[in-house]
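All protein chains of the complex are present and in place, except for one that has been dropped.
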Amino acid sequence: MPVIIVNYKTYAEAAGKKAVKLSKTAEEVSLESGVNICVAPQVADIKSIAETVSIPVFAQHIDPVVPGSYTGHILLESVKEAGAVGTLINHAEKQLKLCDIEAIVARTREADMISVVCTSNAAVSEAAAALKPDIISLEPPELIGTGIPVSKSKPDAVTEMVTLVKHVNPCAVTLCGAGITKGDDVVAALKLGTMGVLVASGIVKAKDPRKVLMEFSEAISETM
Amino acid sequence: MPVIIVNYKTYAEAAGKKAVKLSKTAEEVSLESGVNICVAPQVADIKSIAETVSIPVFAQHIDPVVPGSYTGHILLESVKEAGAVGTLINHAEKQLKLCDIEAIVARTREADMISVVCTSNAAVSEAAAALKPDIISLEPPELIGTGIPVSKSKPDAVTEMVTLVKHVNPCAVTLCGAGITKGDDVVAALKLGTMGVLVASGIVKAKDPRKVLMEFSEAISETM
Amino acid sequence: MPVIIVNYKTYAEAAGKKAVKLSKTAEEVSLESGVNICVAPQVADIKSIAETVSIPVFAQHIDPVVPGSYTGHILLESVKEAGAVGTLINHAEKQLKLCDIEAIVARTREADMISVVCTSNAAVSEAAAALKPDIISLEPPELIGTGIPVSKSKPDAVTEMVTLVKHVNPCAVTLCGAGITKGDDVVAALKLGTMGVLVASGIVKAKDPRKVLMEFSEAISETM
Partner (left out) sequence: MPVIIVNYKTYAEAAGKKAVKLSKTAEEVSLESGVNICVAPQVADIKSIAETVSIPVFAQHIDPVVPGSYTGHILLESVKEAGAVGTLINHAEKQLKLCDIEAIVARTREADMISVVCTSNAAVSEAAAALKPDIISLEPPELIGTGIPVSKSKPDAVTEMVTLVKHVNPCAVTLCGAGITKGDDVVAALKLGTMGVLVASGIVKAKDPRKVLMEFSEAISETM
């Protein structure tokens, strides 16, 4: 089933009370359209959002640590108790050591949380797939925040990613992101073999996030 | 005015609902004893705690970023809106680049938040003091979690730290931490010229945290 | 063809003039036994060693940078001009971001240098193999420097690594390391399907490095 994950980053437009409000909007569109929409807010906002909406809430990052003496780290158990059902891992803006990605994916698996490993190109995607996360999301860093959609400007990279990931890990779900701002971009992503998109500024910084989310959702519904 | 800051680290005993409960205990002891007790929970717990208790809540760490495209980072504005009034910086378990400590201290100053820079020895304390944070807390890493109190086992290091910090920044408040488990350890810290202690396992992992917090608070009251 | 790579780390016993001397010993054993022995000294010693011996010299690490404004970084072009024919990547003591491993492997490929990606377990090995380095070397961190040979204490981990790597990258050469001190350990490594060993203290800190290198080489010759 296709999915839209909305990454709130540290955008002022999607923090605190505004994060809760945007999450309600996402929930409404999800209920109305039947499309699976997830949100990835800042850690401090996870609990409020998870208590307010029924759509899945993700962390943007967790650290490769266990309960104990790890001051200042983001712990799986903490975001889980707050209500997160999964986490982004290795986002282009928070890239991790290979050993830490492996450790975090393994921890999410044990904790029955959904792991979304973000990757910058096809080779890295294949490597990530070998760690058996639930989802791999290709986001070429040079396109992030540009409005130039990966699904239209780099279709071959997406296709190659999907093929390589399937070879190593046939169960993995693939997404793509970067520059996604229109329903058409989402359709293009699905046609390339992915199961949806990871989007940030395209929704968060839109004049009317509800309208864009609805456009994305309708595009998905028509494609299926 | 002396202060006790309780660092919850990523301890299971001080996370989620348990974090709220421990914070209520800290608030009760603070009200009863008149001693200033602050708590530093995990980010995901800041909001619940700040909404529940009136004692000061600190973040354990914030990243040197501004609102924007910083997926997975901990933003000052986010922990502040959640209710934090300050933050630990450069804890021994989350050591930072010098340039980042400078940037974070500057950001806390602009945001009227309290900055507590943790340091590992006297020379580092003096360097940190030059950045003009509100509080410098010496915590020799080799004593953290050992139960060997810095204030008794390394009194000269604490005295040197206090002297060097005052030279560079006469307004700075100094604390010390590591191995603090008894009222006597707190008294020793005050006698060395600090304004209190940064404590973690000594409270969080105590059989009866309320009792130990009360012991610390009474020791402080008697010393003043 | 089997290979022994001797990692000099930052050991005093294998630095500067001592590094050149040890490399001469390695060359003699290699010539005498016909076994392929490579050395991986500190960067500052690469040139002297490469000018003195004819056996392959590796860097222990290179940074993911290109010629330009990267003060303090270790550049592929620099170690190559000094005489290195390859490099270790992601050693347990110098672990790297996934994106950086990918970038470094790609750079070594373009520069016709041999890439040896070190890995800590089978899953990480499979991920590394997807990046198409020339060599993958499994070194469980908990065994490094212990004298407990990976090839005898964790044979299943080595076999799994070899299988997973071959699945993703049939051309990749596999090695293993950690705790290798005897000819028997090397034989065990070969029998598990690897093409040799990555060894450090087992040679560098041996009372008689020549004797141990000869023991390793004879064990390899007898196995082939």
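We call the chains A, B and C, going by the order they appear; numbering starts again at 1 in every chain.
In this text, a contact is a pair of C-beta atoms (placed from the backbone, for glycine too) under 8 Å apart; a residue touches a chain by one contact, two chains touch by 3 or more.
Quick caveat: nothing in here was measured; it's all calculated off a predicted structure.
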Shown chains that the omitted chain touches within the full complex: B, C
Full-complex contact with the absent chain, from C:Lys21, C:Lys47 or C:Lys166: C:Lys47
Hidden partner interface residues of chain C, rising order: 7, 9-12, 15-17, 42-48, 60-61, 65-75, 77-79, 81-82, 88, 91-94, 144-145, 200-201
Interface with the undisplayed chain - residues on chain B: 90, 95-99, 101-102, 106, 120-121, 123-124, 126-132, 164, 168
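What we mean here is this: only the chains that are shown with their structure count from here on.
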Longest centre-to-centre distance from chain C, chain (CA-based): B
Distance from the mean Cα position of chain C to that of chain A, given in whole angstrom: 37
Distance between chain centroids, defined by C-alpha means - chain B, chain C (Å): 44
Residue list for chain B, restricted to those that touch at least two other chains: none
